[in-house]
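Incomplete set of chains, arranged as in the complex.
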Amino acid sequence: MASPSQAELAKSLAMAQQELDYRVDLFNRMTSSCFEKCMDRRYKDGELNVGEHSCVDRCCAKYWQVTGIVGQMLGAQGQGM
Amino acid sequence: MNSAMEGMEDLPEAQRNALLQKIEELQVRDSLRTYNSVVERCFVDCVSSFRSKNLDSTEERCVTYVLRKVFEACARVGMRFGEMSSQSEQQMQQ
C-alpha cells in the first residue's frame, strides 16, 4: 500500500483530534451533570452511598439516550455521534 | 478583526487550501462542542428523576421541545449577529 501523503496524514490527525475532543467533552459534561443531579451536596463522607451509585448509573443511561435523540433529530449518522 | 480573511485571496493556492482546511477543522470541532452543549442543556432542563434508567415520555417530549427552541433561538441570534457584524464593519470603513 502506498504511504499516505502529508496532507492525508494531517487530515487523519485532525479527525483523531476531533474525535478525542468530542468524546472527552461528552464524558466531562456527563460526569458533571450526573454529579450535580445525584450527589447530596452536604458531603457527610467520602463515598457514594447506594442511592448515589444507582442514581449515577441511571443518569448515565438517560444522558446517553438524550445524545441519541439529539443526534437523530440532527440527522447525524450513527448512535454515539 | 478582518485582516486575516481579507488577505486570503493573495495566498498561493496550496497555502490557501491549507488555511481553508484548518478553518473547516475548527468548524467541525465547534459544531461538535455545540452538539454536546445542546445535549447537556436538554438533559439538565428535562431530566430530574432517576428511578428508572429509561427516559419517560414526558422527558422525551421535553427534549424535543428544548431542541427545537434552541435551534430557533440559535438561528435568530445568528441572523441578528450577522446584521450587527456587518453594520459594525460598515461603520469602521467610514
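Odds and ends about this structure:
As written, the chains take the letters A and B, and residue 1 is the first residue of each chain.
Keep this in mind: a residue touches a chain if its C-beta (ideal position, glycine included) is under 8 Å from a C-beta of that chain, and two chains touch if they have at least 3 such contacts.
This one's a predicted model, so the numbers in the text were calculated from it and none came from an experiment.
Look past the single copies shown: the full structure has A x3, B x3.
Note that in this section only the chains that are shown with their structure count from here on.
The geometric centre of subunit A is 19 Å away from that of subunit B, both derived from CA atoms.
The touching residues of subunit A, counted against subunit B in their complex, run 10-11, 14, 17-18, 21-22, 25-26, 29, 33, 36-38, 54-55, 57-59, 61-63, 65-67, 69-71, 73-74, 76. Only residues 21, 25, 28-29, 32-33, 35-40, 42-44, 46-48, 50-55, 59-60, 63-64, 67 of subunit B touch subunit A when the two sit together in their complex.
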